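Complex shown without one protein chain; remaining protein chains in place.
A, B, C, D and E are the chain letters, set down in written order, and residue numbers restart from 1 in every chain.
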């Protein structure tokens, strides 16, 4: 009943956030949840797409992708197949929604930020690592705009909340925090929890992968998710303080 | 604070399930949640895709789509744009997962069933109507296979659970069941709940569309969702008894 | 030598035209030719595409599509295959040309109307049902524009002709009107005739599916087609009078 | 009222058929109708596509395309746009149907022939030139198969009819044969007639481009079309006799 | 050790340049290197793409394509496959770069020229024939612009260099000029050399198809390439003098 890497059920893998991993983007973070490694970059364009001009509102979107051999066996590139797959679309949309929850688009002003989350190595939890890392990259990009006097509001008003995400699941009947790939495959229930730094929910997605789940199981998973997000919020604060 | 159509917060819109709406499919249901109208068909192919041959397991997938003018303003066709959009992908995947939760693929044997859920008219809740209707169409398709002696298990073993889904949300601070389009647009929190006939969860997806939500709000929404799914399970049972 | 459904060679299947089948479009008609069932909607946009601006002319186009299980066996969705097939293109173009023959684009003014013809159930003659139904939906959309004082001409000047279409063919050597699917498959010659309410031709397309045809056969088919279109023009008039 | 190039209303433009224009294909013809110039090649593959194996039947298809600057102004390449347009699809399908009308697929045996019709220069009537030229290329390809003893039937049984096509139309109220581009643009009615060498119809497609047409006009156009196809059948016979 | 067609190692195949092969384009050349036959057309648009407006600079691009049966066996059309292949892209880019090396975009003024190089028949060296022919077509198009007083500079200033290209390779250990298809397939080293009329290099691309090559081999190939390009420059001058 022990976890494959000996962790307690409510224990995260080691989390590292490396800011300024790349020289070009306005914000860039390499985030690691154990062996999961996601490069999150924030690219700023002053101005917004044509259909949004004059609205006074900014625009934040996200794109998620996996390198073809970030996984145990190689996947075909979506560029070669000529289309973005359903899973990729779904995760990109989740990341975008989550990050828009922590930013005030009016205070951002008519600026656009694209968050690219590229999985360099996958070992479970890539979408939650992406959200957690993208928050820090977005924070840096907002500060970059502040330095150029391009924001309408103050940075703290633009980024009025922090956001982090973690996966939880039931494996061999036990609720566990931050599943790695082996656990993810074996999970009976799988849930992603996105929380603010204040402990509120931004998004909750739970799926009975191999079966169904009862209300008390759902409650236990939510408890674990809130706990994990709180620890990640701490890690984000520390990274941004450096 | 009254709902636009005068319903109580915990009240469904009128639900109708019309079986055998089409003459060709092995199962077909026109489901209506108020003005939302989805045609769900189940198409059987004896045999499974090549990569699954010899596994002894069947295969169930779903495809969701909206007619271009099912909505208040016309949307371009995805066939004309040349690709399936992110939202469509996401909903098709949700429907497929939900229906696979109620079917035993081993008892189904090496047969394939495609569930097509085409929205003829949209007024909120199209994905949950699709799941609820597709369950009945799938049930009929499984019986069609039983009549041809093509199942490995008995129909009741193949369809070992029922599944239904409903949307819930917080509008003007009030938790409400089965949002119509006007409410959906105004919702602060939006959640889709997929339950079995026994009241267990198959899938839970909650999003803070315009903000975040606290644990007690989440609990209230889950309560409403379970309630709504139980009523829909009744409606499914009645439709199948006809 | 009897027809599969016992009709006389020059007899149409029962035709029904249900106006306002959908709540959202400016014009919507569910048309049935026996078991063939096509939903025709007319969607109005005030204004025209950029390349036509300032011309004083309106714009009318059509898109035809079949639901994947409108047919006896399921077809893949064109959105999933990533492209519109040749047959679909061809029929969409035919519907568009036919409807533009009955409308005065100058009197329409700079307004755009898209006619969506979605086959919900197919049993032969879907393209001719689509043209016949789309005419009525277009008529309603033009009246909708008239109500909003958005037309340049009067409605009667805009819709200066009516248009209807029917399939004819030679089956077992016999010229027949309005082939159903079984007859269509067996036809030696297959022809679609599009006529105005005054009995003139808008479009004639005849194909020797399994062989060739002589001038007298062609003449017999044209006679039948003109007859069928006249009956459909009556049905359109009645529907519009309701 | 004179035609732009001084022809009589019932006069074809000069027609030339150059066999073996290319060294690689099993059949190749450069056909010219005045300034219209189409390269028709027939490519043989012994064997048929997988889904047709064991049927004993051969397979003939056609693909039509225009070089980007075959026209007065340049069109984008369909390969660059990433999809085949509606008009191209429609014409490819017409050519394929027309050629299949003159070949006995059983006598052809399990061989596949692709007819590529590439418009090198366009001046009206490209689709009818393509059909007329492709017939000769197909004839040569069938003889090539005969030389290799790969046919089931004799060449004359395989090619049991000849097929040719011509455009006719009503310009300034006058029915005319073989419209060039200037006439085609000005035509009130436009019709393509595909006939066998025996004078039977294979396909008839008439469109009221700018208006509608009466039965006597249709009859006059059919007369002209039959006349033109008879002359083309002569030209084909002469070319094949060389 | 003799070449398949009896040429000396440093001998070109017969080269013909037929100007004005097509009636529509502003420049058009059918170029033949032995059995290789490429139609090169230059299409002029007055004005430049939006992103280049106001720059005072013109724009020249090229597109290369092969007819499906220009080769010994038929290839699928890129339009049907829905995308342009890697080889086609690479050659189109090479042609474009080569032609831009001989034109002064400032003297051209804000005009756009597209060079379409369509291979009608392939027997090795199609890309070098395309560059050599496109130069002459471009020259004619520039003169067409001069006739309309649409150039900023004089034609001689616009076309300040000539450009031609030839393939060279090592076959059976022997450096050879202008490989035909049989030699190309057998070549150990394959190189394309693009030179100006003054003998300078515009582009050099050498590949060890079946092995590697030493500096002295590279030198011998460059010598041959320069020689061949000089002869082609003569042929271009003669063609333009007609």
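FYI, a contact is a pair of C-beta atoms (placed from the backbone, for glycine too) under 8 Å apart; a residue touches a chain by one contact, two chains touch by 3 or more.
These figures come from a predicted structure and were not determined experimentally.
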Among displayed chains, the one left out touches A, E
Of the candidates A:25, A:58, A:96 or A:197, the residue in contact with the absent chain is A:25
Filtering A:8, A:77, A:154 or A:237 for touch with the omitted chain leaves A:77
Where A:11, A:43 or A:150 are the choices, the one touching the absent chain is A:43
The missing chain sits against chain E at residues 83-87, 89-90, 92-93, 97, 101, 161, 191, 196, 200-208, 211-215, 218, 222, 226
Where chain A meets the chain that is not shown, the residues are 22-25, 28, 35, 39, 41, 43, 45, 63, 65, 67-74, 77-84, 88, 114, 116, 118, 120-123
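Basically, only the chains that are shown with their structure count from here on.
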Equivalent interface to A-B (more than half of contact pairs same by residue no.) among D-E, B-C or C-D is C-D
Between the Cα centroids of chain B and chain E the separation in whole angstrom comes to 59
Chain A to chain C, mean C-alpha position gap in Å, rounds to 50
By the touch definition above, chain E meets two or more other chains at residues 82-83
Contact graph of the chains (line, ring, star, complete, other): line
Touching pairs of chains in this structure are A-B, B-C, C-D, D-E
